[in-house]
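Have a look at the structure below before the remarks.
Omission of a single protein chain aside, the complex is shown with its protein chains in their original locations.
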Amino acid sequence: MSVVVRNVERVDRGVVEALAPFGVATIHEAQGRTGLMAPFMRPIYPGALIAGTAVTVSVPPGDNWMIHVAVEQCRAGDILVVAPTSACDCGYFGDLLATSLKARGVLGLIIEAGVRDVATLTDMGFPVWSRYISAQGTVKATLGSVNVPIVCAGALVNPGDVVVADDDGVCVVPRAGAESVLAASRTREQKEAAVRARLAAGELGLDVYDMRAALAAKGLHYRDAKD
Amino acid sequence: MSVVVRNVERVDRGVVEALAPFGVATIHEAQGRTGLMAPFMRPIYPGALIAGTAVTVSVPPGDNWMIHVAVEQCRAGDILVVAPTSACDCGYFGDLLATSLKARGVLGLIIEAGVRDVATLTDMGFPVWSRYISAQGTVKATLGSVNVPIVCAGALVNPGDVVVADDDGVCVVPRAGAESVLAASRTREQKEAAVRARLAAGELGLDVYDMRAALAAKGLHYRDAKD
Amino acid sequence: MSVVVRNVERVDRGVVEALAPFGVATIHEAQGRTGLMAPFMRPIYPGALIAGTAVTVSVPPGDNWMIHVAVEQCRAGDILVVAPTSACDCGYFGDLLATSLKARGVLGLIIEAGVRDVATLTDMGFPVWSRYISAQGTVKATLGSVNVPIVCAGALVNPGDVVVADDDGVCVVPRAGAESVLAASRTREQKEAAVRARLAAGELGLDVYDMRAALAAKGLHYRDAKD
Amino acid sequence: MSVVVRNVERVDRGVVEALAPFGVATIHEAQGRTGLMAPFMRPIYPGALIAGTAVTVSVPPGDNWMIHVAVEQCRAGDILVVAPTSACDCGYFGDLLATSLKARGVLGLIIEAGVRDVATLTDMGFPVWSRYISAQGTVKATLGSVNVPIVCAGALVNPGDVVVADDDGVCVVPRAGAESVLAASRTREQKEAAVRARLAAGELGLDVYDMRAALAAKGLHYRDAKD
Amino acid sequence: MSVVVRNVERVDRGVVEALAPFGVATIHEAQGRTGLMAPFMRPIYPGALIAGTAVTVSVPPGDNWMIHVAVEQCRAGDILVVAPTSACDCGYFGDLLATSLKARGVLGLIIEAGVRDVATLTDMGFPVWSRYISAQGTVKATLGSVNVPIVCAGALVNPGDVVVADDDGVCVVPRAGAESVLAASRTREQKEAAVRARLAAGELGLDVYDMRAALAAKGLHYRDAKD
Partner (left out) sequence: MSVVVRNVERVDRGVVEALAPFGVATIHEAQGRTGLMAPFMRPIYPGALIAGTAVTVSVPPGDNWMIHVAVEQCRAGDILVVAPTSACDCGYFGDLLATSLKARGVLGLIIEAGVRDVATLTDMGFPVWSRYISAQGTVKATLGSVNVPIVCAGALVNPGDVVVADDDGVCVVPRAGAESVLAASRTREQKEAAVRARLAAGELGLDVYDMRAALAAKGLHYRDAKD
């Protein structure tokens, strides 16, 4: 059942780069609160923000052979997304693989398993979002697949989808919807900018969002502590 | 059952500000090792230390409507403390709510759920202690309560209690006991300063604390590795 | 059953210091992928790298008395390794104990439980790898043992073993094998340096490691996305 | 700070016994979805259902001395509720303590920690809801308190409150509200019986609860799979 | 974005019923070790074994409104599969919904969240595989979707797919592959029956599977304990 799919279609780089600055929270909202990976996916260092196209890898537990296979399928602007077929905390990826990916212009790694050499990866500026940090080595004995649909940290990822990652986590934007998500992100951010200014000036969200009537209709009751 | 309690009595700001520099570990000790939240409550960035008066919020899972309601009840020197009625990893709170709270002089947020926009919150210097970091959005559909007693991360919090938070976690000081906890914290720290100097000079805790007799009485046995 | 073993034999300091720069991932590989503690053991601040000889402590849950006893058994170049007899998230260790250990030349602490005063420990540059960060205080009422074999975070640690810790986690090198692990670490790092240069130049791991034939023999299949 | 409070007021036994058959889910609903302990509290065997008055115990980690103290404060119809001051998986309680409690007419144990001798407890028909099953022994060295307010598995428990436990978990009914919760439970169960009959006859909840208009108003959209 | 898809195509009932007796482990193997949900999905009582066609439901955290909507879309032989949009331990489902589903011939429930009334469900013989058991009630305020693709406990489920569940867990068989998985399951079970007889007679797997040469080639080494 192992297969490597070559030349998957990717979202246009212009769209991907335009999406990046909106960040995970806004993009996730803009596409109807879908596509978010589980919150156990954490960056190895703070402050990174990347958006790229997914090269997906399905790997056996404790075996990173297919990551080596996947490197060849990566292009500049890609992000490698790796999910094990069963839960695994091994360190599948370290500074050598990062060196190789960096040489190809890959932007970062998303892995629902472990990563190691994190001090070196931090020095290299190669960002990783992982479930674990672990030095545990892996073997190269069993096949998996590259560029097939995978479920990573609870999110479905198809090869060529947009992946956005920052300090808030990781979000997947399906290929077909990328442009409309970009438009919705722009709209959302403009609205938020206006709201932010009013809140900073001391207005209440209750008034900015006009919530008082709805709250009262639901039966919200106020009383004084001394009563 | 939903209610918003206004004008809750708060611990005197002078007492709260005097408590702050002692930090969580000392204050928790000074009040008999009570009031500590569970260690899964972690700061979104290192180095923050705050002490303030609690405005409490009980929220449904996945619904942050009541946080908007709670903002209006907040005053300068308060800390917002939020607990969901069942375990939830959604991102209830982001930079817009932080902007609003900052405008009112609120010192930070304690939430036994998720927070998002953590890069922006870090830039703003608005500290949050949370169970999760997650971009997952919430709805505004169901009521909860503000300024009622809540259990947050295993600790009982009454509105107006002192909340202290630093890199070690979060501690609650009940309103009635705040002044005596302050006194006990001072005493404790003075003792520790004297001990610290002796330990730094190379004295052993076994001697500083005079433990040898008690250990021997319990039956502690020493032997040499070569025996 | 409580005992304190004095004067345990330690790995030669020259060997330990030579091991340090290789770090956890390389050393763990060099000794056949053994000796690694579980990945829930995390440093309280990034960037620390230490190697030292283990002074082991077996402690009851919620009781740090034996850590005070253990301090006296520590020498310059040692690392304190503490495991509770049942899972415990209490804060067994804070800045006073760190002051005492530092005065004796101890390099750091490994504890499968909680640590507190982490802001101060960070300022002091005293590194700790722990399972939890927690301000929860402990008692001094029940004995344990010092310098007996313990299981810490899933790894067997004998007193005098080498312990290496960095951002990737914690690894134990048994006393008897330390010199051969050092030799194997050197060999491994030399090989990796050569590989790193080739990968940085754009060569693929598939070719550098000569994997293509083995992959084909296993049945790896390539197809184009458009097929 | 250690104290044993004697002769706490308990909810009237008639009310407690009338509450029991409604079970945890109904009672929790009848009091506005409050009072439920976290779902990690599980029975050691299926099929038990108890309701009694709480004798509360606050214990240090790994120390069950205060449970022995608490036994003396128990009366027929009580339930012992035990919470450690920090997370602990030790086996605080076994068949000897169960023998003692049974002799006093205590109905069962709720403990946010470990229990042991579960095969014997099952044979005895002494039900326990616990976070862990563990044979790990505890010491008798440090005081705690009996019949003070505690937080157990996220729920506030005051001595004398009603505790109800069944296969769904554990719920606390505050003393003051017990009678009105009983009335509300009766009302709720009567309504449910009528609904159950209609659903069993094939009517849809959409119609029984008259949900269609509200769903449509929210914008629920139906389409055929073939469209 | 909320939608209810009607009249989804289902795998032929004959195929589904033929698959059932093979159970989860065999079917999961027969389709190349794919489709398995995470092992935290556990049955509420032992001994149940069901296979049916999936009606999928995506629900908000703490809100079970869409389950009521989904009931109408269920037919005899279906299994309801429910996933929350973020992690949630609420009790979404109890005996009333089970009564309704049973009246329609639904075989069971798979839910990556909580279930309640488990004693009654056990009496009714209505099997549930869930992540949690919890009495915590839910609201009916926010829409979700029915019969859209969902990720449940790490497995992708499309409406109409086959779902098989037993004491080992839950496995999803995509609609398109059901017949070939059935054939492969038969083949696998026949082979296993032959192997089982040989193993029961005392033959070693090393010989039955002819492993000795491959193990030796990998370098497996035998030595005697006394050497």
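For reference, chains read A, B, C, D and E in written order, and residue numbers begin at 1 within each chain.
Keep this in mind: a contact is a pair of C-beta atoms (placed from the backbone, for glycine too) under 8 Å apart; a residue touches a chain by one contact, two chains touch by 3 or more.
None of the values given here were measured: they were computed from a predicted structure.
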Within the entire complex, the undisplayed chain is in contact with A, C, D, E
Considering the complete complex, of D:V16, D:V118, D:A153 or D:L220, the missing chain is touched by D:V118
Even though one chain is not shown, subunit A touches it at residues 60-63, 85-90, 134, 136, 139, 141-142
Contact residues on subunit C toward the hidden chain run 1, 32-34, 36, 38, 85-87, 149, 151, 154-156
Listed in rising order, the subunit D residues that touch the chain left out are 2-9, 45, 65, 68-69, 71-72, 89, 91, 94-97, 99-100, 102-104, 114, 116-119, 122, 132-137, 140, 142-143, 147, 159
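To be clear about the criterion, only the chains that are shown with their structure count from here on.
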Intersection of contact sets, subunit A vs subunit E, gives B
Joint neighbours (subunit B and subunit E) are A, D
Most remote chain w.r.t. Subunit A, using mean C-alpha positions, is D
The chain pair with the larger count of contacting C-beta pairs, comparing B-D against C-D, is C-D
For the pair subunit D and subunit E, the C-alpha centroid-to-centroid distance in angstrom is 30
Touching two or more other chains in subunit E are residues 85-87, 89, 134, 136, 142
Among line, ring, star, complete and other, the chain touch graph is other
Which chains touch? The pairs are A-B, A-C, A-E, B-C, B-D, B-E, C-D, D-E
